[in-house]
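The other protein chains are all here in position, but one chain of the complex has been omitted.
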Amino acid sequence: MKIMQCPLNGPRNISEFVYGGEVRQMPEPNLCSDEEWAEYVFFHDNQIGLVQEWWLHAPSGYWFIAERHTASDDIVRTFDPSERFKERVEFAPNPEVSAA
Amino acid sequence: MTSTRLPAPMGLLIDRGQPLTFEFAGQHYQGLAGDSIASALLANQRWLLSRSFKYHRPRGPLTMAGQDANTLVQLPDEPNVLADRFPLTAGLRAEGQNYSGSLDNDRGAALGLLGRFLPVGFYYRTFFRPLGVWDQWEKFIRKTAGLGHADLDFKPQYHDKAYRFYDVVIVGAGPAGLQAALTAATAGVSVLLVEEQSLLGGALSYHQFDADGERTAQQRHALVEQVQSTPNIDVMLNATCNGWFTDNYLPVIQGNRMHKVRARECIVASGAYEQHVVFRNNDLPGILLCSAAERLMSWYAVKPGQRAVVLTGNDEGYSTALMLHAQGVDVAAVVDLRPELHSPTLAQALAEQQIPLMQHSTVFEALATKGNKHLRGVDIRRISGRGQVDGHSTIIDCDLLCMSGGYMPAYQLLCQAGAQLSYSDERCAFSLSNLPDHLHIAGSVNGIHSLDKVLADGVRAATRALVNMGLSDGTPETVTCTRVVNPEWPIFPHPKGKEFVDFDEDLQAKDIVNATKLGYRDIQLVKRFSTVGMGPSQGRHSALPTARLVADATDRSVTETGVTTARPPFHAEKLAHIAGRIFSPYRQTAMHHRHLEMGAQMMPAGSWQRPAYYGPAAERDRWVQEEAQHVRSKVGVIDVSTLGGIEVRGPDAAEFMNRIYTFAFLKQPVGRTRYAVFTNEQGVVVDDGVASRLAEDHFYVSTTTSGADAVYREMTRWNAQWRLDVDIYNVTSAFSAVNVAGPDARKVMEQLVQDVDLSPEGFPYLAYREGTIGGIPARMMRVGFVGELGYEIHVPSSYGEALWDLLLEAGKPWAIRPFGVESQRLLRLEKGHIIVSQDTDGMSHPGEVGLEWAVNRKKPFFVGCRSVDIMMALPQKRQLVGFRLPGDSPRPQEGHLVLRGDNVTGNVTSCEYSGTMGGIIGMAYAAVADATPGSRIHIRVDGGQTVAAEVVSLPFYDADNARQEL
Amino acid sequence: MSQIKFDTPTRTQFSRRSPIYRQQAGALFGERDGAAIALQVSDDESRAQLQQGALLDLSATFRTGARGRAASQWLTQQQLPLPAQANQSVTTGDGELILRLGNSEFWILGNPLRENGALARQLQSAPATAGCYPLSCQHSHSWFALSGKCRSAVMAKLCGVDMRESVFGSGALAMTSVARVSAIVVSHELQGVPVFSILSDSTSATYMWQALLDALQEFGGSTAGITSLLPAN
Partner (left out) sequence: MPFSLLKYGLRDDYPFEKDPDLPAPTELKRHYDVVIVGGGGHGVATAYYLAKYHGITNVAILEKGYLGGGNTARNTAVIRSNYLTPEGVKFYTESVKLFKGLSNEFDFNIMYSRRGQLTLAHTDSAIRAFRQRAEINRHFGGDTELIDPQQIRELVPTLNMNPGDLPVLAGLWHRDGATARHDAVAWGYAKGATQRGVELHQLTEVTGFEVENNTVRAVKTNRGTVQCGCVVQAVAGHSSLLAAKAGFRMPILTYPLQAMVTQPVKPFLNPLVSSPALHCYVQQTGRGELVFGGGSDPYPLYNTRSTLDLKESLLAHAVELFPFMANLRLMRQWTGLTDMTSDYSPIMGLSPVDNYYLDAGWGTWGFKATPICGWTMAQLVASGGKVPELIEPFAMERFRSFRQVNEMGATAASH
């Protein structure tokens, strides 16, 4: 079985982890077009190459990010989400409301 | 029958002092402890062990190493057992397989004569005209399929698994493996040596690398001695490494256990499969591989025959001949496929024993006794060209033919690891390359065959492994072995056929060629069309000749042609080994046993068991109605501990809740609860619960039973991006919870709660309070799910059982009784509350299920908000509505369809008879046009009839919610 | 301490109960931190039994914890030792066990061989200030101890983490999966007896208990009460 290097718990069988989807940039939900939103919700690159993904180490409830190759399945890097998400995220107000 | 055996040192595995009697095909035999079923039978001159898959031809052992399907026999409770691997036990009863009549007289053998009528792929060409006929033929053909019989009453025994961890794991304990283990061990690392057979030594244990076998024996003794006396080498015998999985993860099957071995470095010294020669009748009992004859003698002291011919394409065959001679077998001839003499020494040795040597010749046809039961002689011809022979034939009588058509590396594990096979025309052999890091090969699997080189290769591989681990700076020099052990073309088609390429599937040379003529040129297509290599031995012997034949027929190189993909497992493995001791975790609330004690019918809810109702299942409706009535009229209690519980704490707690759930939470007052709906990014309702605000910076929110883990994971994943200052804590297991509901609920509570003002003003509907109940610290909420005065009580779970006991005791004066999930479903249905995943499906957005009121779009964001906007802006297709029918109407069931004319407009999601409402009530999806109260929806019920139900506004019961707010 | 035998407690006995007390029906129970704990399961219990391999239920023993960026600070204020690194444990002079789960979560496990009332009172003052959040591990998790030379081999049948003495010695801690249930496994000593403490979901406690016993049988192990830990034996 594949071994995954958990930034918190070290090398573990991949069966201890839960895949959480690709790390993607969400468009501003109140400002983007329906088109852009549908793209974000349903469509994927799904190409061969390195992708950044959410992975959860279930026994410790720890989410981290793994950089994985989608054909070789090699995991080249795993790191704490704070490396990529540094600031507190805020959302733009709903325009319909602010208009009203 | 008793068996005669050769004198020691032959018979490494047997205990001559321990005779065992057993039964095969209805006859009694005697063997020895240490025998395999096959060796014991051969010791009794019983050769016919099985019938072939297609033509039902008699078959005997080919490899004596568990590498062919010829020895598959039936045990009383187990089909397809390898007789040459299965250890003999006293009183064992085995049968043949795949015959009609008896193993010795198989009516199915007639198919052999019909062979010419059954060309490869014939079944694609017939049996289907005219339309419908196939259905008849299929029944007949299916009966002929399969080999042994499964024992349908078999009761599994205990199997389990264990992880093991080693620095170096070596697969195969032949000379290369033994040497590699010793070399690796010198660095002090932990070493595991895995050997499939029951003794160490591999080829050293049966083959004589020198004329009289002296040096071989010493060599083996020395290596085994050292390995066994080295403390950091663990040895597993009778253990099969059955696959290679990513990161050197190796399942090793031994006894009733599968060891899941993790190796930092892995060395595969799995050896090579001796190959057969393709000529007419090469499958007769009495024809086996040279190595098989050697194993018979060395391991089991069984004399394989009286008069032998050896057919070989390499020097190894000469040793076999000498060994046979030394053991008193009359060797009539050594037939060498090769044009020129390779080893004068060995030729000389043959001459000294007056063993005739026929060069550049082959066996063109093996001659059989009546019914193809056994070999009686061979027709030898000189080779005149590739696969061609001249007309002059020499007939030699013999009862034994040993053949060696060269070797095929045991490539399976390595190819599973991604290694590539390439064919060398000089050496007429496949070799392996492109191994992943931390995986090494040594010995004959690496194309190295002379003993000293094999040992050197073991050293090299082990040193490479040590270098990888930083334990050696030696740079191991590569070992090269120029010896050619494969003849160029050991394939001799015969006009009458029956020259088998694949014994498992009864495939002859022409079958392979014909597949290519039909246009199936790719090796994979050849396999799929002809089924070559698809049998139990998975191409161990058919892969090489097939590659050669297909390459030849399609004008490609053998490398281009290649072999079909190697997939796990290495050997067929019992499901019991893979399943092992099955772990199916289950969860129980603290009150679980109390429910059982009170006669609850339990129903699975995820990994939980929940009470459906309390009472015998035969009267399900009665109990559900009674329990519901009791809650409406008196007071009931239900265990709701399985609901998820999540604490959200910290300065950003309210902001976080506001982003996760559809409702607004920023201004939710402390000490109040609020309904919480969770939509996913597609805007679909996926969970709901009740959020209590314990403090400005502290929320306690419940989830559905099945949704707890998923909601918790989503919450934590979102905040890994949002970086809000909040702690999210899944306390589902930390709390037990009950709902005490009914007009008398407050009276019951008053018995147990002193430190909280329970008056309607002090503790109103939807309020949250903390206090103690019978001395137990508790969180309490006024909830209305079932539509009566109700208190949800959450206590630390180790008090859960005591809480249950307290309530039932305190409630006695008001005849408190427990109610189950099904009763609760009826009660909430009367109140028109939806259950997520029962009244919603994978597409339901809040608008469809009447939850607009729980969606706040003034706030900037909640998960899925934009999708909800988009979907609610679309013209709505369906609406969840309440409906009712008179009590005597046929009752719709959940899943029944709602129709509008011939169109399906929806389905019933909830439906039950309600004593309280005096009729049938339910919820269903309906066309928006039909959704207004007063209109009718048409539901097709069991039996196909349609009932017209009246759409009514929800809730059915207590529309002004007076009762729950008491 | 008060000692009684019972199969299931009457409705008044021990309002706080171990999730698996029924698994030890017939054992001699006593009170520990206000809950029932098995003192002796069979008559022939001894330290020899522990060497052979034994499974103990310590769920009743007091434990608490806190997490958050200020949690380590709070722990130090309580004069409790702080495991130096993530996923390590230390044992205090009084036989309490301090776990560090990840970087900023800490559990304090009382000494199963004595009352922990004082400790409990002291730690109740855990401040729910921002950055330090108290935990309910007393109730969310059961606590079993597995002793014996065979303990690594037993765990190898249930868990994919290498727990051989050489790599998982005293102080080591792993959050992993045991018999397909999330669990915390700690290698430490109880009264000088090397054990693995296994803390896992209290609602799966019965399942876990049976899985561990099943794996232990091969080595002649069995259940035991806490008195077997007493030096007296």
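Order as written gives the chain letters A, B and C; numbering starts at 1 within each chain.
Just so we're on the same page, a contact is a pair of C-beta atoms (placed from the backbone, for glycine too) under 8 Å apart; a residue touches a chain by one contact, two chains touch by 3 or more.
No experiment lies behind these values; they were computed from the predicted model shown.
Taking the complete complex into account, the chain left out of view touches A, B. Shown as candidates are B:17, B:604, B:901 or B:934; the residue that touches the absent chain is B:604. Only one of B:469, B:518 or B:952 touches the absent chain when the whole complex is considered: B:518.
Checked against the hidden chain, the listed residues B:10, B:94, B:109 or B:147 yield one contact partner: B:147. Here one chain is not drawn; of B:372, B:446, B:679 or B:867, the residue touching it is B:867. Hidden from this view is one chain, which touches chain A at 1-2, 13, 15, 18-19, 34-35, 38-39, 42-48, 53, 70-73. For chain B, the residues touching the chain absent from view are 53, 77-80, 114, 116-119, 121-131, 134-135, 137-138, 141-143, 145-157, 159, 243, 245-246, 249, 251, 260, 416, 510, 514, 517-522, 524-525, 528-529, 536, 538, 565, 567-569, 572-576, 578-580, 582, 584, 586, 603-605, 682-683, 837-838, 841-843, 867, 870-871, 874, 893-897, 904, 907, 909, 940.
Convention: only the chains that are shown with their structure count from here on.
For the pairs A-C and A-B, the count of C-beta pairs in contact is higher at A-B. Remark: chain A and chain C have CA centroids separated by 36 Å (rounded to whole angstrom). A separation of 30 Å divides the Cα centre of chain A from that of chain B.
Across the assembly, chain B contributes residues 260, 725 that each touch 2 or more other chains. Residue positions of chain A touching 2 or more other chains: 1.
For chain A in complex with chain C, the touching residues are 1, 8-9, 12-13, 15-16, 57-60, 62. Across the complex, chain B is touched by residues 1-3, 18, 20, 29-30, 32, 34, 37-38, 41-42, 54, 56, 61, 63, 73, 81-82, 85-94, 96-97 of chain A.
Put simply, chain B touches chain A in their complex at residues 245-247, 249, 260, 659, 681-682, 712-713, 716-717, 720-725, 730, 857-861, 865-867, 870.
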